[in-house]
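A single protein chain has been omitted from the complex, and every remaining protein chain is retained in its original position.
On to subunit A.
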Amino acid sequence: MSYQGKKNIPKITSDRLLIKGGRIVNDDQSFHADIYMEDGLIKQIGDNLIVPGGVKTIEANGKMVIPGGIDIHTHFQMPYRGTTTVDDFAQGSKAALAGGTTMIVDHVIPEPGTSLMEAYDQWRQWADEKTCCDYSLHVDITHWDDSVKQEVDNLIKDKGVNSFQVYMAYKDYYQLSNSQLYEVFTFLAERGGIVQVHAENGEIIAEEQARMLQMGITGPEGHVLSRPEELEAEAVFRAVTIASQTNCPLYVTRVMSKSAADIISQARKKGNVVFGEPITASLGTDGTHYWSKNWAKAASFVTSPPLSPDPTTPDYLNTMLASGDLSVTGSAHCTFSVAQKAIGKDDFTQIPEGVNGVEERMALIWDKAVTTGKMDENMFVAITSTNAAKILNLYPRKGRIAVGSDADLIIWDTDSVRTITAKTHNSAAEYNIFEGMELRGAPLVVICQGKIVLEDGKLQVTSGVGRFIPCSPFPDFAYKRVKARKQLAVLRAVPRGMYDGPVSEFSMSRGGTPSASARTSPTKQPVRNLHHQSGFSLAGNPAACGPPTPDEVPIRPAGRRIVVPPGGRSNITSLS
């Protein structure tokens, strides 16, 4: 293992570390204590700790010590039409550490038709070689059939993946149909996975893109014009509906607009298990730049769903984060050089999509949400780290400062002021979409795996030290509720005698159901969550206080006004 510091002489960092006089900030409370770390783990927390001699001591001087950030959404080293994004796992995770993020979760994107497992192995190889911090992987489901099902099963069981993304956009490419979504959701709900969705209505986008190009709009502004925020909100609504039908926890990646955030917030109020992830870009800037006269600048903002042209969006999304309506933050960091973006210079639909944000995420949210008084430092920890750890089922190993947790920490300087610029950032991209923005709050010291990686403004990272952290299925944070609902809602047929009256002649020309023959016994336990979504509860039947036996027939009360038995004719089988 060799240290890799660009302009710095490698320093010796001990495996034993003591932070003295820090104010520990978790998502639930803040308190003053010292922290002693050894072998990458937090060993002791408290005052007057007894530690071995010769440990390196960091004086925090009352500054905040917070769990390292978890960037739950990155696309490092993403292959794109024969090229790759400019930030590979080394460059990307270095930028992450510079910003106070000590763990990233990247997306594995198998080409449609190819094996998920091979793609996963490929990503593992790339990341193991280069990453400077711990990482996990989401796997994207870009097509759906029985072999994919099998692979998903294996990934959950053996490979430490518990989250899978499906696309509702990119028609004829990644996009899955509603029926496929239903099947994926049902399957993952059984296996304890988290469904992530890229929520945009791909069909309408395809139509709008065609219209824009026909009108002669070929520049980056066409990107946002063809993907209005209503299409994002529509897809979120649809995903929520399907998730609720299938009793599957839902995670919406890249919440970019007010309307999409509103739908998520509404769904949560109705009781849906749904999490929303705004990204650095949507929290920090807006889509007015698509109209920039500088093509390269405008193109650097191209990402999907697009940044909203409404300049009040970032503020709105920050507020929703503070109120808990949105749960986690990622960066969706996926950077291309200007030359790569220029593939789409004559046609906005060809511009590779993605923006930077992994380095800026923590400071940006601090500046927009904590310094403005929207949230306190505990909430800040929750949405930058703890909630992500809980969803990934890594809590409390990650996302918390506690004895036994990983020694991924930051000493946060609330007063440091920095101006973001492409000249000084750690990404390899020529543009930074937050260019010129002045942010208050930054990491002073970053400790990753018990080692100091940032101190005195100097970054000392080691490529390849990052470990893959396996995520296990059925995270409590999402599944406790889902399990309870499963037990609650049981569907049962009404026991009736056979209808033995006359039956009309008819032709089978339409309306046949192929599965009608595949009937199973009524004792099979059916599952559905009818409890939370509607004001009316099927389970609220007086006969169904406990799990009802098949003999207890849930007969619904008839409407009050029906006083005579229906029908006066004689050809009806009357059973009641």
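One rule holds in what follows: contacts are C-beta pairs under 8 Å (C-beta built on N, C-alpha and C of every residue); 3 or more make two chains touch, one makes a residue touch a chain; residues count from 1.
Basically, contacts and distances are computed from a predicted model.
A.B. asks: Suppose you had to identify the omitted chain by its UniProt name; would it be "Auxin-responsive protein", "Histidine-containing phosphotransfer protein", "Dihydropyrimidinase-related protein 2" or "Ribosome-binding factor A"?
C.D. replies: Hidden chain identified via UniProt as "Dihydropyrimidinase-related protein 2".
A.B. asks: Can you say which of A:Leu188, A:Ile242 or A:Val355 touches the chain missing from this structure?
C.D. replies: The single option touching the absent chain is A:Ile242.
A.B. asks: In the full complex, which of A:Ala33, A:Val51 or A:Ala422 touches the chain missing from this view?
C.D. replies: Only one listed residue reaches the unshown chain, and that is A:Ala422.
A.B. asks: Tell me which of A:Gln29, A:Asn48 or A:Ser504 is the one touching the absent chain.
C.D. replies: A:Ser504
A.B. asks: In the whole complex, not just what's shown, which of A:Ser147, A:Asn178 or A:Ser323 touches the removed chain?
C.D. replies: In the full complex, the listed residue that touches the missing chain is A:Asn178.
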